[in-house]
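With one protein chain held back, the other chains of the complex are shown just where they sit.
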Amino acid sequence: MTPNLNLWLIPVLPLAGAAVNGFLGKKSSRAAVSVVALFFSGAAFAWALAAAFRAFDTLPYQEYLAHWIRSGSFSADFAFYLDQLSLVMLLVVTGVGFLIHIYSVGYMWDDAGYYRFFSYLNLFLFFMLTLVLANNYLLMFIGWEGVGLASYLLIGFWFTKDSAASAGKKAFIVNRIGDFGFLIGLFLIIQHFHSLNFTQVFEQIRPSPPETAGAGVLTAIGILLMVGACGKSAQIPLYVWLPDAMEGPTPVSALIHAATMVTAGVYMVARSHGIFERAPVALTVVAIIGTLTALFAATIGIAQTDIKKVLAYSTVSQLGYMFMACGVGAFSAGIFHLMTHAFFKGLLFLAAGSVIHAVGGEQDMRKMGGLRTYIPVTFATMLIATIAIAGIPPLAGFWSKDEILWQAYQTNWVYWLIGLITAFITSFYMFRLLFMTFFGDYHGVQVDEHGRGSHSHGGHGHGEPHESPMVMLVPLIILAFFSVVGGLVGVGNRFEHFLAPVFGSGEAAQTAGEAASRGTELLLMAVSVVAALLGAMLAWLLYLSKPHLPQKIAAALGGFYEAVVNKYYVDELYATVFVKPLVDGSTRILWQGVDRKVIDDTINDAADGARHVSDEVRHMQSGNLRSYAGWIAAGAAALIAYMIWLGVGR
Amino acid sequence: MVPLSYYLVLSGILFACGVAGFLIKRNIITIFMSIELMLNGVNLSFVAFAAHWHALAGQVFVFFVMVVAAAEAAVGLAIIIAVYRTRETLNVDQVNLLKL
Partner (left out) sequence: MLSVHLILFLAFGVVALAGAINLLAQTHPINSALSLIAVMAALAGEYLLLGAEFVAAVQVIVYAGAIMVLFVFVIMLLNAGVEEHTKGSRVAVLFGIPGMLLGSLLVAWVLLRHSGTEAVVAGALPGAPKTIGPLLFHEFLLPFEITSILILIAIMGAVVLASKPPTTPPPIPGTTTSAATPPGPRKVN
């Protein structure tokens, strides 16, 4: 007997928190706002845990809330669907979300818009949970759009800053471009399957064979859905908003742009696995985009000097890994990496926030150094996270990344090779970050009264870097713990079996030749560990033992180095090809042409015309008696003529 | 025997003379008299039709027209006197305070 889980509480509780803080927060004390925000997000997490425990054996679980659209044969309702996939996402979102809420209490304490921040953060949770729990594409799309809105609000949180406002706009607009593809995919689904409900659509697809010709409807839908995922999850070519999104406060970067929102694309692709599995061309597109993005973003990451930008490109790269996994059919591996990535990337961002807080708002790594003596706890957690992301066993990142590389190898060794190279580069730039920030000598300026740096949230007026308060450190420690043990759920394919009811045991078809492949698997595991260690050693070489080398290498590479530092000029390319013509066209055609000439001038000319006509007509009322007499006589003559004409007709 | 149309032509010409005077003349009183001329022309037309159709109502109507003309003449001349008091002139072109 499936219990009634009241799943609707999970999204609605944060919504209530957002409403309370949004409407009442301005007049409330910081403590009150914190309590409200923490209570509602914590309650959502607790309820999610309770649901997990109660329904663990009876998944999948549907909960129907209300009618929404009933139009002809098409219907979409407010209904929630809980299966293993959404359970994983649910726990990750609420758990990591709750931890970041706790962290934000400390990080944002001195900010003037304190209540607004928590209102937006809770609002984000509401939308994200709707996205994850939805049982049809339309409700998911509402969550999809809603998280885009929350992202815009939070990126542009310090909206008085031009760069932050522009970054928020950029994120929203680029997202919308992806959403356009997503929408057309949805329309195609409606057209062919007359429903957007997951269960119904996948039931209809089930008997179809894979489309070998590569030109069928499912391929089109798959590619269009991938376009949407590219926008939301920052893959090529729509990744450009994610580095700019670092303008937002660091907890926002941690929650939205690392752990949860950007993974929505991966979740959506995984949820639509039924479509992708029957459209090999679309699947290949996913894999290629993911792989290329992983490598591309990693190469940009090695030359960045802003600590958050390095992490941003790292996120893009790791998302590429997840899409690579989905693209080779290893959906559960992708979700596994999503989970571990949430832990260590969330930790990396929060620790970076702690570092930034310690040095009073400075984000340039060249002005940091030697911080491990000042902020040891932050250092320890960041070290754990770096080892995890580099893929060194037995931490979480190793298990998930290796699973992806293994599955990729079985489809095409090119994917594996690029993934391996990317792992090497990942390890390199992550350790570079670690060494530049925590080792060596402190290059920073003594922190002044109000904290330097444009991302200052109100630095403390101390003379040297200091550790963050407990409220910020505890989430770091918890996430570090999960970065260590989180990967162990994947040992022995346990995670894959857990998700098998969702993805089918199609991946188990690769059990053919298991003994031989076991040996290969172990060999590949060793190779990837070696690659990670090599990356770490190279970073140690360049940044610790011979610190003058990087400049020499950069000078030797010349133009290529410049291109990498400037992110391959992609933003400039987009600006010239897309943005500028659009803005110019809009100014000249739409604004001056249509708005001014057609709309405004029509009204102005109508008014002018009325004035001219009345100017002429007013001469009738001249004040001159005889002209009045003349008009009367003329009118009378006209009337008489008319009557005669009438009479003559008879 | 005089055809009806002769009477009507005469009436029409009298009316036209009245309108012409109404438009041409500058003296207010003369304009007023042109109006009376118009009314007379119309009266002739009424009586002619009454005789033609053997309807006495035409002649009764003439009676009423004359009564109204008398009333109108009285009031109109009073107004002319009032205007003369303020404007000191009987020239209709100089009663033009409402001019643009």
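Going in written order, the chains are labelled A and B, and every chain counts its residues from 1.
The rule is short, and it goes like this: a residue touches a chain if its C-beta (ideal position, glycine included) is under 8 Å from a C-beta of that chain, and two chains touch if they have at least 3 such contacts.
From a predicted model like this one, the values you see are computed outputs, not experimental measurements.
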| item | value |
| --- | --- |
| Chain not shown, its touching partners among those shown | A, B |
| Missing-partner contacts on chain B, residue numbers | 1-10, 12-27, 29-30, 32-34, 36-37, 40, 43-44, 47-48, 50-52, 54, 56-57, 59-60, 62-64, 66-75, 77-82, 84-91, 93-94, 96-97, 99-100 |
| Footprint left on chain A by the chain that the document does not show | 600, 603-604, 607-608, 610-611, 622, 624-627, 629-631, 633-634, 636-638, 640-641, 644, 648 |
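Criterion: only the chains that are shown with their structure count from here on.
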| item | value |
| --- | --- |
| Chain centre separation (chain A, chain B; CA means) in Å | 92 |
| Residue ranges of chain B touching chain A (in the complex, touch as defined) | 19, 22-23, 26, 31, 92-93, 95-100 |
| Complex contacts: residues of chain A adjacent to chain B | 618-619, 621-626, 629-630, 633, 636 |
